[in-house]
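A protein chain is absent from this complex, but the other protein chains hold their places.
Moving on, here comes chain A:
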Amino acid sequence: MNPAADHSPWRSAMQGVRESIPLLGGYVPVSLSFGLVAMQAGFSTWEAAVISVLIYAGASQFLFVGMVAAGSPLWLVVCMTLLINVRHVVYGPNIAAWLPQSRHWYWLMHGLTDQVFALAHTRLPQLAAEVRFSWFAGSALLAWGVWVVGTVIGATAGEAVTARWPLLGEVMPFALPALFLTMVAPRVTDKRWALALGSTIAAALLLTLYGLSNVAIPLAAACGALYFYLVPFQPKKRTA
């Protein structure tokens, strides 16, 4: 076996593409919906596609077109869009140690969404250092590309697609919680982590049920961090 071939950039990029396929279960229906919503809000197909290419952040894109359609002041639209995306500032530092230095990060880090971060945070430490850059590029570019294509399809034929395949929007998104569960489960290593992770999941679930999905991720993570630091866990006493 040729070790160089195992580390070929193309092969590791394809590995990243393959391992990101479950993410698409969430990306396809949501991007279709975004295209449809943007059209209904008065944006053209081309404008919706540009928003998906440049902003590329699900919740804030919906908020952006919704606020514009409602006639909100543009300064407020910008502030709210950035406020929702502020959670992204903790993603990069958490994977920085596993990735090599590269001038491509200036544009490639644009692909660091919630889902890509979750996958990268789980997979990068398991991969050889030589393949991590290509793996991340393959994963991020697939997700980004599908998001943009989904937006265009949603804007041009969204209603027809969802009417013809109603299960597309109902069953496929279940790939996301299933995938995230496989990422969270290995981190339950002791009581302290179990409590912190469990409280985070419960808080995120409750906040989403109460219609606060836009702020659920940072607030729930902060709640879990509080448990992690504040709830004391005493190590078992050793018998002499």
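Throughout what follows, a residue touches a chain if its C-beta (ideal position, glycine included) is under 8 Å from a C-beta of that chain, and two chains touch if they have at least 3 such contacts; residues count from 1.
As a working rule, contacts and distances are computed from a predicted model.
The listed options are "Oligopeptide transport system ATP-binding protein", "AzlD domain-containing protein", "Alpha-E domain-containing protein" or "2-oxoacid:ferredoxin oxidoreductase subunit beta", and the UniProt record of the chain not shown names that protein "AzlD domain-containing protein".
Touching the missing chain, out of A:Ser12, A:Gln115 or A:Ser139, is residue A:Gln115. The omitted chain makes contact with chain A at the following residues, 19, 22, 25-26, 29, 43, 47, 50-51, 54-57, 60, 64, 68, 74-75, 77-78, 81-82, 85-97, 99, 101, 105-106, 109-110, 112, 114-115, 117-118, 121-122, 167, 169-187, 193, 196-197, 200-205, 207-209, 213, 216-218, 220-221, 224-225, 228-229.
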